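One structure coming up, written as structure tokens, with questions to follow.
The complex is shown incomplete by one protein chain, all other protein chains being positioned as in the whole.
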Amino acid sequence: MGFQVLETSKLLNYARARSLWIVTFCTGCGGVELPPTATARFDFERFGIISTPSIRQADLLLITGYVTPKTLKRIIIVYEMMRNPKYIIAHGSCPINAGIYWDSYNTVKKLDLYIPVDVWIAGCMPRPEAILRALVKLMRMVKEGKALGWKRYLENFEFYRKNQDRLFGKDWRKREIEKLRFYIHD
Amino acid sequence: MIEEELVRKIVEVFSYVEAKVKRVRRVEVKVSREKLPEVAKYLRSIGFKHLSAISCVDRPQHGIFELVYHLWSYENRVHLMLKTTIPRNKPKYVTMINVWPNAFVYERDIWEFFGIEFEGHPDLRHFILDYWDDIPPLRKDFNHLEYIKRKYGVYDPEKEYYLR
Partner (left out) sequence: MSIQEMRRIGGEGSRETFELIIGPVHMETENFSIIVTVEGDTVVEAKVNAGFLHRAFEKLAENRTYIQNVPLLLRVCVPDPDHAETAYSMAVEQLLDIEIPDRAKYIRTIVLEMARISAHLFWTFGMSAAVGLYTVGQWSVADRERFIELFEELTGARIYHIYNFPGGVRYDIPMGWTDKLMKVVNHMEKRLKEYDKVFFENDILITRSRGLAKISTEEAISLGVTGPNLRATGVPYDFRKLDPYAAYPYIDFEIPTGKYGDAYDRIMVRRREIEISLNIIKQAIKELPSGPIMAPIPHPLYYNVPPGDAYARVESSKGEFGFYVVSDGSDRPWRVHIRGPSFIHGVQLLEKLLKNVRIADIPVVLKSLDNCPPDIDR
């Protein structure tokens, strides 16, 4: 029942499209173009977009560039902590196919294998105009009920989970907690 | 010229070092690995207080690692490269933390990326690499394309670009 309402209610979709809140988590170079996009010059607040420190209340996760396995763990944890429905925009050529870092041993080559992405922005360091365009596009998709990455993630959880486990090792979630403990006692 | 004076002074004190002027404000001093700590202490006492960096260069064809200590003297305005070599298998060296405290981060970095043990370093742990499961990555014999193929499963130089 919950699903049905989430998908079909036009009113809800309309409301959602007008208040996309962003998690303040930037990775990679693209983060440097976010302050201009957010502040006076380009100003995405006029679309009802605002960055929030609380993961639980955010709808939109921006992946602003290359992703290393260490960051990807945090991205997955953050993404799973966000409430449905949730959306992802990936900036630049690095999340698409690793871009200039294609032969680097520490960047993830295809982000799509690990988490679902709704909108991609091409270009090496996408300009603020491109970011705005992507945001508008995502708003339209949300309004029409087409931004269903979160649902893809739920339905194909096995697939994503398998890829994540292959990259990080089987029980990486547990180990992540262990590792933080390691810092406490050393 | 301050560079030549400096070279003369260093060679006078330590007859066993090889010192030369590379170019303006750049001096190179080569010293064997046993003697480096005392030369380092002396250099610090004549004004080389700022350790810019420690670089490690892997030279598998000679079977050595080269360690380069980049020193800067604010009074003389000279950059001095203090070079030494250590054998490549089971690499081990002494720490320089007592001479330049910021050797701490650079030595940890070299331990992580080249696998050189520094005796006396208090905190040799993985700092940047996360669960590293191969030989230290900046060594020349680390095959990064092979590693990418294994870890990310997407790159194969022989066949097509993406496998999946």
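General remarks:
By written order: A and B. Residues from 1 in each chain.
As a convention for this text, a contact is a pair of C-beta atoms (placed from the backbone, for glycine too) under 8 Å apart; a residue touches a chain by one contact, two chains touch by 3 or more.
Note that the structure is a prediction, hence the values are computed from the model and not measured.
The chain not shown here touches chain B at positions 23, 25-26, 49-53, 55-58, 68, 70, 72, 74, 77, 79, 81, 100-102, 104-105, 109, 113, 127-130, 137-138, 142, 144.
Contact between chain A and the unshown chain involves residues 23-29, 31-33, 35-36, 39-41, 51, 53, 55, 66, 68, 70-71, 74, 77-78, 81, 100-101, 103-107, 124-125, 127, 173, 176-177, 180, 183-184.
We adopt the following convention: only the chains that are shown with their structure count from here on.
Note: centroid distance chain A to chain B, computed from Cα atoms, is 39 Å.
For chain A in complex with chain B, the residues that touch the partner chain are 68-70, 97, 102-106, 108-110, 113, 166-169, 175, 186. Contacts from chain B toward chain A in the complex involve residues 123, 125, 129-131, 137, 144-145, 147-148, 151-155, 162, 164.
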